[in-house]
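Heads up, one of the protein chains got dropped from this complex, but the rest are sitting where they should.
Going by the order they are written in, the chains are A and B; count residues from 1 in each one.
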Amino acid sequence: MSAPTSNQNPQSSQSTNRFAQFKLVLLGESAVGKSSIVHRFVKNTFDDMRESTIGAAFLTQTITLPESKTTIKFEIWDTAGQERYKSLAPMYYRNANAALCVYDITSRSSFSKAQDWIKELKKQAPEGIVIALVGNKSDLADSREVEESEVEEYIQQASEDGSSIITSECSAKSGDGVLEIFTSIAKSLPVEEAVGAGTNRNRAGAGNRRAGGVDLGRARRPEQASSGCC
Amino acid sequence: MKDVHPKNPENSDQHETIKFNTSFISPSKLVSGPSISPAKFPSVPTTAVNLENAGSINAADLLPSQSSHTSSTEVPDSSHLRVANNHSSGRFSLASENSYVPSIAGLTSEDEEDDREDNNIETSHNEEEDLQSILNGLIRHENHFNGQISHRNSLSSPRQEISFLDLNIFPNSETVQNGEEYYNKYIRISKDEDEAAFVEKLKHFFILSSAGKPVFSMHGADDIIMGYMGIITTIVSTFEENMKEEIKSITVGDRIKIVAINKNPLILVAVSQISYEMMSFTHNESVEEELHPRPNSLEDHDSDSDDLILINQLNTLYNYLLSILSKPTIEKNFHNRMNYDLRRVLTPLDFHNFEALCLKLTYGLPLLKEGEKISDTSSFDFYIGELLDSSIQSVKIRNTTRNRLNNIFLSCKRIKVKEDDLDSEVNSDSVSFFSKAEDQERYLGEDLLFSFLTTSSNRILSFMKPRNHTLSNEDLKILFSMISSAEMQSGDSEFTEDLWIPLCMPNFNPNGFLYVFVRKFDLSEYVEPRPTVSQPLSIILISSNKNTFFKMREISRYIITKIVKGENSRNNPLSRELLESTKLSILNDIRVPAIKHFIYKLKCSNQFIMNDMVYYNNDRSMNTLLQLVYFYSILHNSKATKIKSKLKATYNHETGLVRQINSSRSESKKLTYTRWNGAGTSVTGFMLSDDVYEFYCLSNEEIGSKDLIANSLKIIQWCEKYRKRLFLGEGVTF
Partner (left out) sequence: MSGRKKTLLKVIILGDSGVGKTSLMQQFVNNKFSHQYKATIGADFLTKEITIDSNKQVTLQIWDTAGQERFQSLGVAFYRGADCCVLCYDVTNEKSLNNLTSWKDEFLVQSNVSNPQDFPFIIIGNKIDVDDSKKIPSLQKKLQNITNNQLGGLNYPVFETSAKDAINVESAFEVIAKMALQQEELNDANGNDVSDDYNDAINIHLESESSGCAC
């Protein structure tokens, strides 16, 4: 059984009867704090000694939007930022509903890298993907290299094509602002649609698939080709 | 060229023989050979045989005149082999280990199916006598231990605590006060800028590009190592350019050995002052050699057994690089430009992993933070595995349990799904349109190549593989190391984080990647009443296709369900069985007084078991660990006495039976006996091997040859009886 998706979110105690599920991916330069942000969100922990991510990790976490009484489940890809993994990124954002492009506010180069990611997402990622530009390590504001005004400026330019990008700063170390980011993202996602689609597909409590069963009665979809064949 | 070693030039005055080992020059005959420094104890460690006089000893020659010597085989009655219940001799009761429950469950005859699969050993009860005679003969031959052998010293006399310093395992022991100081000065990894300290470290590893740019150095700040990289490049190139030779190794007396391997565009170098690493060591010619050749090392060294130990270590480091980058990537990057800096594609975790590898390859030690104590001995397990020719450690479970797990894996390949049943990973790039058919189904596990169920210490409970592919033990080590390292990053938590790791398996195919899915789950969550100690197991699924994460994830959930709920309505859940059967505490089950620690390796499958290190000295301290590493290294690397006996052991792969048959030609049986003596203390090491197995054991009490042989055989027979439970077979194949 998969681990219970426990909620650190105090709001989760409220009952909801609507449910939606989204895929989310974190991108960004190595060492900006992607894994730390995710771990803060999912496990509410922070580990100073963590080194790099190998490959990618997949986690889930659920939050509640009290206003709409909806439970939102995030399926999160925490990707490795090291250059050598760059070409694998499309695999993770290809079906993503949202992407966090993370940079470190004390590193200008990481900000530049985050912008590169946004550019790539706009070109290659599914249309309508919700993009969040997140500046981590706000607890190190003394060593800040990226000013919020710069970020504003960049966002204005980047939004000229009609897209909108959420921006925020946070500190995975202290926890400041982390939950808010995910909540904002949730609010920007097409929740209604997802809830509707989910009900139709009977996806409530997704993850309880009949293991090993053959499911009849589904509309057939084009099949995935085996790689490299024909 | 005298001063080729980056050590203090002061030593250049000594008249030491410097031996160069290159690929086209036959090794010089002036090798003085590494000598094992005598222990600080009054007497010299005895090996059963003087290296020069190593010969085969005919058992018949040494037997005292015997009246009747039958070679008939007898099947001992089962009572002879039944293990004692719950017996703990004084030495074995360990206050510290609560989690070690003597596991009797698997050893009684309750489960008939298990018993049927266990082996009946046909053996001659004269074997024991034969061996004893040989051993006694050899000991007498050495003229030592007058009167010490016949009686066993009781547990009453207090043993003196031996420090690894006293054993003179390493040089310069006299320069420090205690073990910790020694460790900090000579062993611990340090990236300081202090060059004097750098030079004194016992072991160095260097990885550099052929242009001389550093990729990795075990010790030293960048500032220090820059120069050494240049020197190494120059030396290597000097041989290449001037002499058209490839430098393999340089040995300075018996003090230092430098070994280099050329993995163009990279060069890897090891520098060692550790005696047990400089020993000459030949592969044991055996069945194992044919079944499990080590491609990399054979290619590199021709017949130079002198350098084999260090060469194998360097290959392990190189394989790590291959596993994360793949061969074409490394070569392409340098092909584009020679000045490429490979460190650009390495992460802090990679360097951490390199350092951990350096320590465990050399000393069996884990990478510890300042002041941290050893908490898990996987690094020691790793060392022993490497010592035994890349052997992997197995875990004992009941045959029925293993079979059920195997079947669960097999059934994964049969799961059919409709495409849209999955949390869709429809790959829009490679959607293909089938022209028809309402009921197109796919197999969920069609890309699944290998699967493993492992314990938290990376021991395999069950695995599945395709008929025509295998992962070598070297690849498995890389796989498990990488997974451990990745899991370490997620910290210990109750949450599972599914991992998706691209990994190149060098022996399998150094040119491409496989994709590894890992899910950890806690068995104890599914057992009532819930145990206090968690029992994490890992499901490892290796796919050939990078886009199949969600399929693998689905399969892993299926597997867990099958384990915790039972495969069908008739079966009980496996969880409880797994929980109980994986605890290994052999020495609680067999009574073998005075043998504290042992290793048993099954050659044909290249797997081994050994008991927990804690049994040797009641702790898992660095001091104990270093000693065990030393003793076993000596036992393994020393040239053994061959025994010509009338009996030859053969192993029948199909039936799994071991038989002793009459044979006049058996040369594979070997024996080594070594003893270190000191004030009030002694340590005995014993090695016995034949075609089927290699057995090593240690005792830090007085033990006579009779008991040594008898108890060793007892353990060996126990291992052979439970072979199917102890060792993985070929796994299940599809």
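Remarks
Methods note: contacts are C-beta pairs under 8 Å (C-beta built on N, C-alpha and C of every residue); 3 or more make two chains touch, one makes a residue touch a chain.
All values reported here derive from a predicted model rather than from experimental measurement.
Partners of the chain left out, restricted to shown chains and counted across the full complex, are A, B.
Contact with the omitted chain, checked across B:Gly137, B:Pro502 or B:Gly731, is made by B:Pro502. For the options B:Gly179, B:Pro214 or B:Gly704, the residue in contact with the chain missing from this view is B:Pro214. If you put the hidden chain back, the residue from B:Asn136, B:Ser163 or B:Thr233 that touches it is B:Thr233. Of A:Arg84, A:Lys113, A:Lys137 or A:Lys173, it is A:Arg84 that touches the chain left out of the display.
Where chain B meets the chain that is not shown, the touching residues are 1, 3, 191, 193, 195, 209-214, 222-224, 226-231, 233-238, 240-242, 325-326, 328-329, 333, 336-341, 343-345, 348, 351, 446-447, 449, 466, 468-469, 502, 504-505, 508-509, 511-514, 544-546. Within the entire complex, the positions of chain A that touch the omitted partner chain are 30-31, 83-84, 86-88, 226-230.
Basically, only the chains that are shown with their structure count from here on.
Listing the residues of chain B that touch chain A in their complex gives 324-325, 329, 344-350, 352, 411, 415-421, 423-428, 430-434, 438, 440-442, 446-447, 482, 485-486, 489-491, 493-503, 516, 521, 526, 545-547, 549, 553-554, 557-558, 560-562, 564. Residues 1-3, 6, 30-31, 35, 39, 42-43, 45, 47, 50-59, 75, 78, 80, 82-85, 88, 91, 94-95, 206-207, 209, 211-212, 214-216, 218-227, 230 of chain A are the ones touching chain B in the complex.
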